[in-house]
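Removed: one protein chain of the complex. Kept in place: all other protein chains.
The chains carry the letters A and B, assigned in the order they are written, with residues numbered from 1 in each.
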Amino acid sequence: MPSGLALQLTARDLSKAYGLRWALRDLNLDLVPGECVALLGPNGAGKTTLLKLLAGLIYPTRGDIRLNGVQLSRSSTELRSTIGFLTPGEHLYENLTVRENLDFFTALYNKNHSLVAIARALEEVELTNWSQEYVSALSSGMKFRLSIAKWQLLEVGLLLLDEPYGVLDGSGINLLEAFLKSQCEKGNVVVIASHHIARVLQLCTRALILHLGKLTFDEPRRQPWDSFERAFADFLPHGGP
Amino acid sequence: MKLLRQTYLLLRKDLVLELRRRESLLTMFFFGTLLLFVFHFAFDLVPEKVTEMTPALLWLAFLFTGTLGLTQLFEAERTNHCLDALLLSPMDRGALFLAKTCFNIILMVAVEIVVVPLFWILFNLRSWEAVPLLLGVAFLGTIGFCVLGTLLSGVTLKARARELLLPLVLFPLMVPVILATIRCMEAILRNGNMGDALPWLRLLLGFDVIFVTVGILIFDWTIDV
Partner (left out) sequence: MQATVPKNRKGYLGALALILVIVGLYWGLIHAPPDAYQGNAQRIMYLHIPSILTAYLSFFLVFVGSCLYLWKREKRDDILAHSAAEIGVLFTALTIVEGSIWGKPTWGVWWTWDARLTLTAILLLIFVGYLMLRSLIEEESRAASAAAILGIIGFLDIPLIHMSVYWWRTLHQPPSILRPDKAPWDNIHPAMLTALAINFVAFILLYFYLLSLRFRLGEMTEEIKTRRMDRGR
């Protein structure tokens, strides 16, 4: 039941250079509502760079990104309210309480920040008892759950995740995957960069492989997936996910 | 209006964080007081000399204390890449500029309100009736300082040696504010009112208005991941 923002993302000739080095070259990408995309590749392939470009945190050296036809640039503050970026442990104020963090960000994004909404979000991630605690008192797994609650409340249309699986235990993983599933069902777009290939592939409808800044593989998921195993084997010492 | 609403949110967040830890406020505070002692030893301030040197000494103390505040201005955003979180959001960059400027102004004014009377006490000055007007002029000068300081603080966020670079680029540009504020303060101490220092006051106001406007417009380009 799509109730999300129906975002369509188009990236053309996307390139980013740092100094003399190209982190990303001539990338072309189309994302449609409801997709859950796995972004894979070895370290240094450019996954984080791509995510940051899509989030509008950094700007391309060449090429552009469009959301529903509107170019993502320095001045697109409205577009930014539809994009979420989730990295474990980040984007939370350590010396504010759990509730204050949620209150601050929901107010900044001009979303519903009533006590009821925040309480409900905390309940869903099982952090109700920690609502008055400083974020610095939370474990990394709990901080991540707080991040999930935050993005749940901010109601974005494009959610970008950078290595989410590292800090999570079993119940945390279930929580994350349930959250992501519901996002895709709403019609939102999810992109996950991860090394946990087995889990990510189960979740996703499409896989991208980045290698040395170039997109070398881009296919919707199918069963069995010989082409993927072949493409991915190039990066692993002994082949096979 | 969105700009004001976001400014208020950001400023409130900074004030809450500051009141909890009081890191900036206390260091600025003690540093300002420490400077008064250093001045006493360095300049051998006898009563005859003090009155004419008061504006300069006060403003020197505020300049250095304010610079201290500026170097810590974005400290809250440093951990957990919170600056990214703000840049990611639909926050108007001008709001961040206004919020940080106001925050630094509040810190400096808090220090000034204590340091000025302290100065009067330590150096046995009698002209207490001049203090409110003096603080008023200091406030205008503080605005000018914080506005340019916040702009340049944003610009130098990712530079090497930024604690040294910031004063280096800021101080030459502060000359109008330094001259204007000190001349106004001198007039106040001499006559009890502005008198012939009115042109200086106008210059100071002009400086403040120009750079607040410029700041709101160009802050977007100063701050980057």
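Here is the rule we go by: contacts are C-beta pairs under 8 Å (C-beta built on N, C-alpha and C of every residue); 3 or more make two chains touch, one makes a residue touch a chain.
Remember, predicted model here, so these are calculated numbers, not experimental data.
Engineer: Among the chains present in the display, which ones are touched by the chain that isn't there?
Structural biologist: Among the chains that are shown, those touched by the missing chain are A, B.
Engineer: Just checking the interface: what residues of subunit B touch the absent partner chain?
Structural biologist: Per the touch rule, subunit B residues meeting the hidden chain are 148, 151-152, 155-156, 158-162, 165, 168-169, 171-173, 175-176, 179-180, 183, 199-200, 203, 206-207, 210-211, 214, 218, 221-222, 224.
Engineer: Could I get the residues of subunit A that touch the absent chain, sorted low to high?
Structural biologist: Interface with the chain not displayed, on the subunit A side: 17-22, 25.
Definition applied: only the chains that are shown with their structure count from here on.
Engineer: Using the touch definition up top, name the residues of subunit A that touch subunit B in the complex.
Structural biologist: Per the touch definition, subunit A meets subunit B at residues 52, 55-58, 74-75, 77-78, 80-81, 83-85, 87, 89-96, 100, 104-105, 107-110.
Engineer: Taking the touch rule as given, give the residues of subunit B at its contact with subunit A in the complex, in rising order.
Structural biologist: Checking each residue of subunit B against subunit A gives 2, 6, 9-10, 13, 16-17, 20-21, 76, 79-82, 84-92, 220-221, 225.
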